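Here is the structure we will look at, set down as structure tokens.
A protein chain is absent from this complex, but the other protein chains hold their places.
Letters are used for the chains, namely A and B, taken in the order the chains are written, and counting of residues starts over at 1 for each.
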Amino acid sequence: MHMADALLAPAVAATMYVASGTAAVISVKELKKDDNADKLPTMAVASALVFAGQMINYTIPGTGSSGHMCGGMLLSALLGPHAGFLSMIVVLTIQCLFFADGGLMALGANIWNMAFYGCFVGYYLFWRPIMRSRLMDKSGDRNTRRFAIALASILGCIVTLQMGAFSVVLETTISGITELPFTAFCALMQPIHLAIGLVEGLITSAVLLYVYEARPKMLMDVELTPAEKGSRRSLGGVIVTIALLAVLTGGVLSHFASESPDGLEWALFGNEEAGYSANMGLNEEHYGVSSSAADTASGIQEKTSFLPDYAFKDSDSAAGTTVSGLAGSLMVAAAAAAICVAGHFFRRKTGEGHGTA
Amino acid sequence: MITFENVSFSYGSAEKPVLSNISFYIGRGESVGLIGANGAGKSTVMKLLLGLLKGTGRIVVDGKEVQADTLSYVRKKLGFVLQNSDDQMFMPTVLEDMMFGPLNYGADRKTAEEAADRTLERLGLMYLKNRHNHRLSEGEKRMAAIATVLAMEPEGLLMDEPTASLDPFNRRIVIDTINAQPQTKIITSHDLDMICDTCPRVILLSRGSVEADGPADEILRDRALLERCHLELPIRYQFR
Partner (left out) sequence: MNKIEQSISELYEIDDLAAGNSMIHRRSALAKLAVTVLYIILVMSFHKYDLPGLVPMVFYPVILFQLSGIPVSLCFKKLRYVLPVVCAVGIVNPFLDRSPVLYLGGVPVTGGMISFLTLLLKGIFCLQASFLLISTTRIEEICAALRKIRVPSMLVTLLLLTYRYVTLMAQEVLVMTQAYSLRAPGQKGIHYSAWGSFLGQLLIRSRDRAQQLYSAMLLRGYRGEFPHAQRAAGGFPDMAYTLVWTAFLLFLRFVDLSTLAGGLLI
């Protein structure tokens, strides 16, 4: 799910940087409030571990293929959402810098798609409510508690991966990179990530269950204070809350979608009359994005708006391409090759440098 | 320089004590080997001394009792070399790591780098200066770990298993380095031959109390005593 720079328009990349950056700053502030200084080494070791853990192949029974671990859900269950989010940022940054897994400018989007959903949505929507439900009551059955942990990790992984995959589709489509229609792209991405999410959920739950057996104190929200224990709710209550949220989100989305054919567009680009798109400095043809951070982004976007304008000029024709343009491109390529040869020759002459080009 | 007076420690009140009623005094410039079987309480002594754990009784370092408000004084006086060098060195490069301590104690970057340079020069490790910690060999790592502590110019040096998992060549280098340091030293180890080479005095711990405290020459030759404490004679004394 790591996106490359090439898949994003600068405006989209910048917006996602602002969104992820905001979440990161909030996380840093939250963590500073707690003031447990020993959290930093724990976070570092945990992110190094997730990085290494992602390289392990887990064989999936009966299929012969293998799955990997995602990390977001795991880290937030171990460290909490804020510390987990920062740890995931670091994992993604190292993957981007040293392994070219995801682009430098796409890092903001990648952090959002993989770390934000996994850590914040996974924690607040699934992990914490389920851990604080009556399922985890110490007086209850041990298998029920194991079930609760497995449920939280599997549901969390599946849902957050779906959200991540949907964001990838959204970001790529808005950037105007692919000819694939939005719906077709979705129909391709979502089912694949359903399967991936399930496997990742199973792996994550296996790891968390092991930790629960061996050292329950390492997991967030598992050992509660007596006061918190008193407020345990039944799983039914938790499920009702989650379902209500889901229905609400679905309802709002489908309401917009039903205003077809521009329902989704409305949701994405805002209401022209409300001055929303004007606010974003973009009009409907120059696609923009709507996110919680869009307002903050608008200031930056306005300053850089010469770039989106260029990215989207004559967005419906390829008229700019000419034979002389293509021929010239070949000449440019030849010139570049000449520089390589010259550099190689020069360095061999002087015996300088240590590589071959 | 270091005084333990009736020090006891246990994890949680219900558990049996890890240390009970430990007392000893170590003078300035002394080198003391702290030996004992696994679980005898060697690391606990070190951790109490550095204020990483809090027990009962009195521990005094260079005139000040080890308490919450004297920790920074105590930790500046005493440098601790951990058993695992990878835990000791957390910065990407040797230089950054050596500067970490001095910078935390208020030195500016230039002074800190000079301190690092002096230490590396003295130990003959200049070639390690800009290397990445994760690229060092086991022997280089150990020497670099010692260097990061010496760069803080402590008056006392605590070392936990300084020769563990080193080959004979690197072990010898570490021993020579230890002997070249003028500081007060406390060294824990199961490598009793190394203790013979570095420490004139030995404190032997067994099940949380001091079993023997005296000249290395006597204690390390006492086969019955050592075997009672689940240790054995250093190789050099075995065949005489």
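Everything below uses one rule, namely that a residue touches a chain if its C-beta (ideal position, glycine included) is under 8 Å from a C-beta of that chain, and two chains touch if they have at least 3 such contacts.
Model, not experiment: these values are computed from the prediction.
When the whole complex is considered, the residue among A:C70, A:M136, A:I158 or A:L202 that touches the unshown chain is A:L202. One of A:M16, A:M69 or A:A152 touches the chain omitted from the figure, and that residue is A:M69. As for the chain not pictured, it touches subunit B at residues 47, 50, 52, 72, 75-76, 79-80, 82, 84, 86-93, 96, 99-101, 103-105, 109, 130, 132-135, 148-149, 152. If you put the missing chain back, the residues of subunit A touching it would be 2-10, 13, 24-25, 28, 31-32, 35, 37-38, 40-49, 51-53, 55-61, 64, 66, 69, 78, 86-87, 89-91, 93-94, 96-101, 103-105, 172, 176-180, 202-203, 206-211, 214-215, 218, 307-308, 310-315, 317-329, 331-333, 335-336, 339-340, 342-344, 347, 352-357.
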